[in-house]
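Omission of a single protein chain aside, the complex is shown with its protein chains in their original locations.
Note that the chains are named A, B and C in the order they appear, and that numbering of residues resets to 1 at the start of each chain.
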Amino acid sequence: MFAPLMNLVPVAVVGASGYSGQELIRILMRHPGVELVCVTSRQFAGQTIAEVYPRFQGHKFCNLQFTASDPAAIIATGAKVAFLALPHGLAHEYAKPLLEGGLRVIDLSADFRLKDTEVYKEFYKEEHPAPELMAQSVYGLPEVYRDQIRSANLIASPGCYPTSILLPLLPLVRQKLIDHRTIAVSSMSGVSGAGRKADIDYLFCECNESARAYGVPKHRHLSEVEQELTTAAGEPVVISFTPHLIPVNRGIVTTTYAQLAPGVSLADITKAFTEEYGQEPFVRLQGEKGSADIKNVAHTNFIDIAWRHDPRTGRVVLLSAEDNLVKGASGQAVQSFNLMCGWPEPVSL
Amino acid sequence: MFAPLMNLVPVAVVGASGYSGQELIRILMRHPGVELVCVTSRQFAGQTIAEVYPRFQGHKFCNLQFTASDPAAIIATGAKVAFLALPHGLAHEYAKPLLEGGLRVIDLSADFRLKDTEVYKEFYKEEHPAPELMAQSVYGLPEVYRDQIRSANLIASPGCYPTSILLPLLPLVRQKLIDHRTIAVSSMSGVSGAGRKADIDYLFCECNESARAYGVPKHRHLSEVEQELTTAAGEPVVISFTPHLIPVNRGIVTTTYAQLAPGVSLADITKAFTEEYGQEPFVRLQGEKGSADIKNVAHTNFIDIAWRHDPRTGRVVLLSAEDNLVKGASGQAVQSFNLMCGWPEPVSL
Amino acid sequence: MFAPLMNLVPVAVVGASGYSGQELIRILMRHPGVELVCVTSRQFAGQTIAEVYPRFQGHKFCNLQFTASDPAAIIATGAKVAFLALPHGLAHEYAKPLLEGGLRVIDLSADFRLKDTEVYKEFYKEEHPAPELMAQSVYGLPEVYRDQIRSANLIASPGCYPTSILLPLLPLVRQKLIDHRTIAVSSMSGVSGAGRKADIDYLFCECNESARAYGVPKHRHLSEVEQELTTAAGEPVVISFTPHLIPVNRGIVTTTYAQLAPGVSLADITKAFTEEYGQEPFVRLQGEKGSADIKNVAHTNFIDIAWRHDPRTGRVVLLSAEDNLVKGASGQAVQSFNLMCGWPEPVSL
Partner (left out) sequence: MFAPLMNLVPVAVVGASGYSGQELIRILMRHPGVELVCVTSRQFAGQTIAEVYPRFQGHKFCNLQFTASDPAAIIATGAKVAFLALPHGLAHEYAKPLLEGGLRVIDLSADFRLKDTEVYKEFYKEEHPAPELMAQSVYGLPEVYRDQIRSANLIASPGCYPTSILLPLLPLVRQKLIDHRTIAVSSMSGVSGAGRKADIDYLFCECNESARAYGVPKHRHLSEVEQELTTAAGEPVVISFTPHLIPVNRGIVTTTYAQLAPGVSLADITKAFTEEYGQEPFVRLQGEKGSADIKNVAHTNFIDIAWRHDPRTGRVVLLSAEDNLVKGASGQAVQSFNLMCGWPEPVSL
């Protein structure tokens, strides 16, 4: 779809053994402006991408070998941009030396998403290991922080649930169309959201033909959702949020209730969405009658948003659907990458 | 588990070609006090149960032949109790003559659940065809109407969503522990809830690897939920409810938010549940830390209920799980049947 | 379905933390002649059945506590029959002392299925640890060894694949209706067959939307299949067998090809099946046009068998379906148990 660009950007993917690392590799392999120079994984060091992920055989870069995750070695590959797809709590060990080494860093973990060390401690149960980096990071939600992303050196790419919750809510909170004290959110996520780790809870037979709420009432992702809603509202926002595990590989559906502010009509809601997202390349507005279905967004970077007015209760109901591994993780990270590198936002997405 | 009873009750199942009809047959086949004398289905008339449902080969009554659904013929079989597992809007054509013929009727459709013809018209978009029967019917939720069920001649067995919503909410609404104006409910249902009909929307490839909200904001089941909550509250209750379709065969998970009434603590909630359901044979209280997972209730008549207090928002979060075809339909109907016939409530469940 | 029996048999389940242990508990809980006196599991020692498996809350015996797996302690419970649901290679550590302690033992592992220590060594890559017990054990396939099972003290309950392969093939091999040198078998199994262990290969996202052959060409179960076919043929039988993993929780479908012996007709095949299995309580013959579908046998102890003649190739095609956890494991073990205790074979199945 795009002509090969003159100057390929050398890219490293750090911690590429999980589902979002795998999805990053998939997207970057077909990016016309990317030279994948480094993939790291303690577990898979010495093996090629094709050996670890047979599905990537025959693709560009599939013979690149995984190396151990050493910052100095990553810098030595000449990478200019590094994606960090590590478990929470490890990113700072890489972000710091890589930034000092002149790389731009896109972190997919939660480590740099919060701006308040107290909130971090409250939700993650430990001191933040690198508070100085928190200040410097940009929350990688292009629909909100597009300009800051372009020039950022450290991107904190949003969580999968937060993306699906924030994009429908932000316009309404910002324009004060809803009473934010009444927000209640239920999300349903595919099992890849739990990561690729050997855990009996996520065995096929434990998840298939099942569904359950978990992490009630204080899932960690609440902290970044409330931070961004607070910024949008100009006052503290506290909400209810319940995640559910459902038996699909990928995808998140989110349903949100909120009381409309006095005098607000369905037309006001629709107008707000159209104004804020009418030109967004990856937000598809499904309107007052449309639906938000995982199958329509799976394997894409789109988020679908629909909404309803319930005159019986005076509430608005917001429906959204995204692929948790794409718009909810790796696709959104590449969207930031494209902004940082000056490419059209949809390249390879 | 039970000694064969002396006097078998002759039973008819009318409209046995859908998923709840099939589940009824499964449960009744192993009921020690039932003689299945009649199964009807226009579509399958002339075929045996074993021919239509190969899974039932080798079971008791599997050679019983389906007949066309004629009330006079049903009466002629000597049936004393008839289960109606028909699509909505048809039940009155059978209920009336069967009742007049001296049978007791357990209807699994929505036709006799509402007590107000106006509400029926609002939600079902047509005049109720037999308002005189509405008054006479008993809502077949044993946890609420056990005594009335025992002596009823016409049971309106509750819907699958309503069962999963009402059982967690009723004690709290009745005891005024929550502000009912703040109730917001999200449910996730398996695909069998949509029935066994040839419809592209419910093909495997349209449901698998997908999930979506539907019927927003005014699903028909809202009407019976609000009717029962209104009775419990002693004043009109209007709530928000969003059903979702998820890719499992059977099961419903429901998550409910509500603001606690002033001064109400988590201990009050727990006490209310324990008092009201401590002796219930099919309500399993999972407590303040437990979970509600479809896999724990699938193929059983149990409903699991757990709850959380969220001090940050002042809300209670209610979690429930049931099998939509058992406690949400056929199992609950047989629970009423057992009450009506004087057998221990759990027989064959 | 059955009157409570006078003398309950005290039963132990050793190693009850996997899927077949769980299924055993489910079946034994509703067995009118069983008193469950002991369940063991190193991992869960000290917890009750209801705590480990929330699905069993509210059932008989659900408050029984798991104990560590010590033979002396098991004997001390007074158990008269012990089911062993242990990983391969461990059963002899229990079977020996329990037999000496006077218990009858039903082993669900592969440890006592083979009669030839050389074959054991070839397929299991180690010396058999208790060859003296091999001689004493009875292969727990009631359709073949019903009489021996009745009086046996040590049952080697067949594997899931072998059951699905042997039952269709044995009559044809025994009656020499097919050329056994041409047998080729493909089986498809649900993921529970892999056991309940934390292994990335069996995560939901690794199995869902996938399918693959594995263990080609020499899966361990081949050894017992060939042993039993050899006995039936009266001469050495060697076959091809490929298992496949498919994304269902439970169930095995097996499709088998074999060349008909000269002069054999479809009618001969049908006659052989009817003669041998016409009175079997758990073999359902689906005939020359029927099908074998997991959904018809799931959660039951039935095996469905259908067959076709292909005149173009001169082959017979055998189709079978069973639930790998019931007829393929725990249900079949209880079938043997019923024979051993003198109860009707289908009790609680």
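Points worth noting:
To be clear about the criterion, a contact is a pair of C-beta atoms (placed from the backbone, for glycine too) under 8 Å apart; a residue touches a chain by one contact, two chains touch by 3 or more.
Keep in mind that this is a model prediction, so the values were computed, not measured.
Contact with the undisplayed chain is limited, among A:Gln175, A:Thr270 or A:Thr300, to A:Thr300. Within the complete assembly, C:Asp310 is the residue of C:Glu100, C:Asp199 or C:Asp310 that touches the hidden chain.
Only one residue in the set C:Thr40, C:Gln57, C:Thr163 or C:Asn249 touches the chain that does not appear here, and it is C:Asn249. Although one chain is hidden here, its contacts on chain B can still be listed: residues 19, 190-192, 196-200, 202-209, 247-250. Touching the omitted chain from chain A are residues 1, 3-4, 30, 32, 54-55, 57-58, 209, 281-282, 284, 286, 290-291, 293, 295-297, 299-300, 302, 304. Counting the whole complex, the residues of chain C in touch with the unshown chain are 182, 184, 186, 188, 206, 208-214, 216-218, 238-240, 242, 244, 246-251, 253, 255, 257, 291-295, 298, 308-310, 312-313, 315, 317, 319, 321.
Quick note on the criterion: only the chains that are shown with their structure count from here on.
Using the average of C-alpha coordinates as each chain's centre, A ends up farthest from chain B.
In whole angstrom, the spacing between the mean C-alpha positions of chain B and chain C is 36. Taken residue by residue, chain B touches two or more other chains at 209, 291, 293, 295, whereas all remaining positions touch fewer.
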